[in-house]
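Report on one structure; see the data block that follows.
Excerpt of the complex: some chains, original placement.
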Amino acid sequence: MSLTAAIKGVIPISPTPFHADGRVDEASMDRLTDYFTGCGVDGITILGQLGEAPKLEFAEARAIVARVCKRTTVPIVVGVSAPGFAGMRALAREAMECGAAGVMIGPPNTLRTDDQIVGYYRQAAEAIGADVPFVLQDYPLTFSVVMTPNVIKRIVTENASCVVLKHEDWPGLDKITTLRGFEADGSMRHIAILVGNGGLFLDFEMERGADGANTGYAFPEMLVDVVKLSAAGHRDAAHDLFDAHLPYLRYEQQQGSLGLAVRKYVYMRRGLISCDAQRKPSVALNAHAKQEVEYLLARIARTDKRAVLKAV
Amino acid sequence: MSLTAAIKGVIPISPTPFHADGRVDEASMDRLTDYFTGCGVDGITILGQLGEAPKLEFAEARAIVARVCKRTTVPIVVGVSAPGFAGMRALAREAMECGAAGVMIGPPNTLRTDDQIVGYYRQAAEAIGADVPFVLQDYPLTFSVVMTPNVIKRIVTENASCVVLKHEDWPGLDKITTLRGFEADGSMRHIAILVGNGGLFLDFEMERGADGANTGYAFPEMLVDVVKLSAAGHRDAAHDLFDAHLPYLRYEQQQGSLGLAVRKYVYMRRGLISCDAQRKPSVALNAHAKQEVEYLLARIARTDKRAVLKAV
């Protein structure tokens, strides 16, 4: 079951659950995997940036991939971004042997020119092997690498194994329009566009031509519903649901460790992981933040009962 | 009428209106000034980053300051950020002679260390003169300069003329809490904290201790109401109004020229400026974006009638 450009729907980015002492929490990983699957997602991405991948030793990363691939039948995408191609290749090959459907590659933050970016992906695709489908992660806010639509076209054209764009540019709506225009005028083959950036523009990104979402919002079921409603042309209903979540979604979409802390806290409050600890470097929510999150969830819960939490 | 640390409320950041051919549109500038004043704002900031200040010649900038200061009785703050202190000083002195209440200074994006940042503000304060009150603009997303709470404390302590923090860090809630803690424990004198970043976290920033808003949202009356409701302790009402605007506010808060294009388009649609043109480098809204904006405003208008627009 290989990742292809025909993928549509929602592929949540999974956090990596840890025990308070820093060990990987396998039972929680299983619970998360089951929950995602039960939500009707179309795949799961593990070991992404917010999956704290750089904080894992190689053996730990491999064990997580193996565990998740064994646990579910939905396609698994594995983040393999690395400072060097040797490490990237090693993890990509292991992941595919474990049964992953593809990998995700973000650029190192030192790339500047168009040619540097295109050259990097050419070498990365060669390093992991032409048989490994990959997701191109375009996230300037985090990586400081700016890819024009034309650069994406060059990467897609040069590398048959590039099948999905994880689109997280901001502003980014016109980028989707431009890329779909390339497909319409025949200058670029079709790729799937799944949006990230916490889902902050998911509502309009779907209308511009995205195929779904590939992000880590703590209510993946909302992503699934909005994508379906939007794909079915129920514009107002899609926006109504999205807007009900937006005040919290915006709160979760704070950059860096804090956003992850919020997300893990909510996953824990929902009973999906046992502990919201991050490995270092990390940040913990203070009392203000926890109270703010509870307040926001209570407001969602007025219209979306899935946000009702057990009292603490 | 000098800007002081006692300022509270809303100081909108005004765009600079241009005619389609690029000339400054003075009639629209007057209309905007009157509108802001009528909304009950507590001041107006002109020539900020999104006021396209770097695109103005010196004589144009001076003329705008003189015009606005003459037009209204609310305090005027003038953006004087410049690549060198000579230009900064020249505009600051002219602005104060025209009757401005103070100036705003953002850091050059080459500053890195704590000492560089503190040293820069020491020299800037000396350049404009100790008698000119200034707003410290802390906007890492735009300026790539990261100021810790401790750095802000040092700047405030060294420079008596620093009276307001334009707080636009993201994530930034805990920064407000920390700074108010410095005041509480006596380690820093009081300064006003007015929040920016498009107002994206205004709801909670007020609860953390902000004194108001200093940003360019196209419905300043919403900012005024949310700040008042929050200050009066009407938490739910403040969030209800804020949340009604958030889907559009988020859309406006796209970085760079696009966000400004959205904002100017709405100001134009509201009849407050005659033309939404920007000086180069610029970006114009395409048909998709205009339709999206209209859709979002129509949704606000369901609960906030002030967002009702005349049909195009």
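Chains: A and B, in written order; residue numbering restarts at 1 for each.
Going forward, contacts are C-beta pairs under 8 Å (C-beta built on N, C-alpha and C of every residue); 3 or more make two chains touch, one makes a residue touch a chain.
Everything numeric in this text was worked out from a predicted model, so none of it was measured.
**Student:** Wait, 2 copies are placed, so what's the full copy count for the complex?
**Tutor:** Per the structure file, the complete homomer consists of 4 copies.
What we mean here is this: only the chains that are shown with their structure count from here on.
**Student:** Distance-wise, how many Å sit between the C-alpha centres of subunit A and subunit B, to the nearest whole number?
**Tutor:** 33
**Student:** Which subunit B residues qualify as touching subunit A in the complex?
**Tutor:** Within the complex, subunit B contacts subunit A at residues 170-171, 173-174, 177, 200-201, 203-204, 207-208, 239, 242-243, 246-247, 250-251, 254-256, 258-259, 286, 288-289, 292, 299.
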